[in-house]
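For reference, the structure I am asking about is given below.
Removed from the display is one protein chain of the complex; every other protein chain stays in position.
All chains are identified by letter, namely A and B, in their written order; residue positions are counted from 1 within each chain.
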Amino acid sequence: MIVKDQPLTRPIAERRGRGVGRTRPCPSAVWVAAVAAMAFAIGAPQRASGGDDGRMIVIKAGTVITISGDEIKDAVIVIADGKIDAVGKNVSYPTESKVIDARDLVVMPGLVNPYSAIGLSSISRAGNKSHLKLADAYYPPEDDTYRKLLEAGYTTIGLYVAGSGLPGQGLAVSTHDAKPMSGLKSEGLVRIAFNRPSRDKKVLAGALKAAQEQIDKEKEATSKPAETKKPTTQPKAKDAKPTTQPTSKPSTAPTTKPAGVKAKPKSKKPTVKPEIVPVIALLKKQEGFIALVEFSRASDVVHFEDAVGKHEFRRAYLFSGRRASDVHHVTGHKLLGEAKALVVLPPTLVNMPLTANPYDRVKAFIDAGCEAAVVPAGDTVAEHERIRERLAVLVRAGLDRGDALKAVTLNAAKVLTLDDRLGSIEKGKQADLIFLDGDPLDPFAEVRRVMVGGEMVLDLEKSKR
Amino acid sequence: MKRQNVETSKRQDIETSRLGGAGVVVVVLLGVSGFFVAPVVAGDVPRLAIKAGKIITMDDVDTIVNNGVVLLADGEVEAIGKASEITIPDGYRVIDAEDEWVVPGLVDAHDHSAGSLYDLNDSVYLTNPGLRTIDMVVPRNERMEDALAGGVTTVLVIPGSGTNMSGFGTIVKTYGNSVEDVVIRAPGCLKIAQAGNPERYWFGVGRTMMNWNLGQTLEKAKAYHESWTAYEKGETPEAPQYDLVWHGFRGLFEKKYPAGLHTQWYQVYMMSILMLHDRFGLNIVTDHSTFDSYKLASFVKERGMYSVVGPRQFYLDRRDRTINGCAARFAEQGVTRLGINTDAPVVSQKDLSYQAAMACWLGWDDHYAALKSVTRIGAESLLIIDRVGSLEKGKDADVGIWTGSPIDPRSQCKLTIVNGRIAYDAKVRRRY
Partner (left out) sequence: MRHSLIAIAAVIFASTLGLGGAAFAPSSSGGDATISEPPATTKPDGDKKKRGRKGRRGRKRTDAPTSAPTSGPTTAPTSAPSSQPTTTTTSSGPATQPTSQPDEKKDSYFVLTGGIIHTVAGPDLQDATVLCKNGVIQAIGRSLAVPEDAEILDVSGMHVYPGLVACSSRGIVGSEPPENSTDVFGTNMTLALSGGLSTVVTGNTAAKTTFGTLEGHVLRKDLFVKLSFATGAQKHKVREVLGKVRQYLRDKAAYDKKKADGDGEDDEDAEAPDEGLVKGGNAKYLQLIKKEKTALIQADAQHDLVDVCRLAQDFGIRIVVRGANEGWTVPGLLGRADVKVIVTPRSLPGKNEQINRPTGGSIENAAVMYDHGVDIAVTTGSANVSLRGIAGRDLLNLPMEAAYAVRGGLPEAAAVESITLGAARVLGIADRVGSIEVGKDADFTVCDGEVLDFFTTVQWTIVNGRVAYDKKAESLFGHIRPRTPTTQPAPYKFWPRPFRRPAASE
């Protein structure tokens, strides 16, 4: 560990006041060490904020599965203010820190389910309803569903409304503290149901077309001042185009404008249909916007490619259902393997069509170059509880252990665009941790404790006592 | 309430079966009395001489004669030879088939369409050993004319597979006026149906019940047969009581006729062979042998059994995602006693040769064996090779004249001769 020369007198509380502190150049462990040294020297304990009583939390873990890095034996995780401050073997921490002894446990990030409808009332929408946010209508279930998910190790779930077309925007919530009007993320998770192209293709293509037209309109409006006068003849317009073309725009913009747009009467402020707005945000690659595209079989990918055309936007692909047994056809597809896409799959072995030979879709996609996230095999509590067992089967069938664990944590968080906050144990991330009494892929291992945001929300040891 | 219904339906079944039987008897009587005599059949059997481009004799040394002559007289094959060797005597009607193939009449070892189709399945009991299809044979029905148009001259009419043991089949010619005319042998075989269809029997029986029941029935039959044998040898002084239900089994145990087995799927196929062939020592012919039965080809080969494949011709093996021709797979493993059937009317009787063509398409790379499967093998399996299935001196004059190989769908059957009479002439009224 590199120790840089830093002012040692600066109190931690002041630092906390600055917020996250991710941009600071020095490793926080230095600060911790410094503060510890200072505290020792002064002899008067100083309370640092963090944890429930404001102290820093230190976890002494038997094994830490960081996901983003290596697995570390006998490591220490330092948590301050609900966020991970340091993780490593020889990390120093203030003596007054609250120490959690987990030397017989394995600590890993809380599991993330990126696609679920668990606990939702059965809302189903058709057509383009992408402006409707689940967050506005969400109310967490009153029973102990989420508690059970928490016990299974799931700390975060992404919730989406069922239906066809673009049924709305999803919501990511913590299973510990789900609140009606807020969540980890309440905007930008656009669900695109594309599991029946005969129904969904038209909706998607229409939405994209409308959004693109709107973008073109806006672009035209901004570039209008440069254009002195509307060209009267077509050839002239063609000539004029390259000059009026804004060069700084993203490459997704079409090189030519549809002629029909030009001919339309000028309107300073065109009304934008609300359901188009999220699609525009997607096409403009707005921060935090991602589409989760749901397929049911390999053929849907081809249809999706056809419907999307040259439009580019951030997206993850979900293969659900039993019919997705022929995905081996598309693992290397232009949109998937070639594009190193993010693919969401259930952890089940399926038979290829007309065969009795089960194969591992997760591995197939990873081998083709994709990043894979895994959702429970069914949207039930029981399947959430079985997730580690299912993953173990995949690992036995040849899936890499690291890939398997990443699929339910970091990659799953990516689907929710929360990978900067969740999914791994590294500095700056939220302290959503689960403590297991064995290897996560050991079916006999149990989740003993769960920590969310630095707070121990589940402690089986304690409750047993 | 439900029980009552069941009983009612049972009673109705019995009644209908009786009525059906009576109807057939009437038909048979009418047939015998000459009511149905058609002009073609009446009179002496004509003497025919066929000048043939190619004669596939299907005899035991596989003789093929190019530019030959076949003489048919008194309903039998009189002579076969090269055109240069045989002079056609006077008084023979000459059939010019110098561009055509002359083949034996085709033999189908699995047919229902020569019967009335209505009382195929007398599902009264789970095993009905007393029933006989000869009671429902309808000579000269429309479907038999189709058979003739497809060059098929001999069929084994068997009862349906609605019950575990549905009675004794009958081997008939496809042309003739009366039951006496057409029957080659009755009983032709014992029909036994294993699993699959009999499971639809209205008690909902399963395979364990069926195998027990079948074994039990055969044990009784064997005891009956043995008591008679003992009496005939003089070992017992008193004649056992004659019982129509069991008497048909005597020929079966004496191996005068085979047991025709509706059996398919690996497990069922194996159980059938083990019980009927190994335990009871019967002469068995497996009638369907489809799905993955071919995986037991070594069983069949060891025991020298006859397997008749059809009407299904292929099976999708999900283990390696292959489409397997059943006949091809049997042949590949050295089974030569391989027949093809239609299960008419599941596949029309006229399509017997097409069934063989499809077996070829699916990988049975042997044109000759395919033709053999629908002629000689069929007759051998039914133990009637002394009469039909090949063109040899002294055998029945059952001949098909084709424009090419009968297996090729492009070839047409121009003339079918049964028992020396012209039964079908495409020039008069072409059917296929």
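Keep this in mind: contacts are C-beta pairs under 8 Å (C-beta built on N, C-alpha and C of every residue); 3 or more make two chains touch, one makes a residue touch a chain.
Just so you know, these numbers come straight off a predicted model, no measurement behind them.
Which chains here touch the chain that is missing from view?
Touch partners of the hidden chain, whole complex considered, are A, B.
From the listed residues B:V179, B:A328 or B:L352, report the one that touches the chain absent from this view.
Counting the whole complex, the residue in contact with the absent chain is B:A328.
From the list B:Y201, B:Y269 or B:Y354, which touches the chain that is not on show?
Only one of B:Y201, B:Y269 or B:Y354 touches the chain omitted from view, namely B:Y354.
Check the options B:T57, B:S405 or B:N419 and report the residue that touches the missing chain.
Within the whole complex, the residue contacting the unshown chain is B:S405.
Touch as defined at the start, partner being the missing chain; which of B:H247, B:K301 or B:H367 qualifies?
Of all options in B:H247, B:K301 or B:H367, contact with the hidden chain holds for B:H367.
List the chain B residues touching the unshown chain?
Contact residues on chain B toward the absent chain are 54, 61-62, 64, 142, 290-291, 311-316, 320-323, 325, 328, 336, 346-347, 354, 357-358, 360-363, 365-369, 372, 404-405, 407-412, 430-432.
Tell me where the left-out chain touches chain A, residue by residue.
So the residues of chain A touching the missing chain come out as 197-198, 201-202, 297-299, 302-303, 306, 309, 326, 329-330, 353-354.
The criterion applied here is as follows: only the chains that are shown with their structure count from here on.
Taking each chain's centre as its mean C-alpha position, how far apart are chain A and chain B in Å?
69
Within their complex, state which residues of chain A touch chain B.
Those in contact with chain B are residues 351-352, 354-357.
Provide the residue numbers of chain B that touch chain A in the complex, in ascending order.
It is residues 316, 318-321 of chain B that touch chain A.
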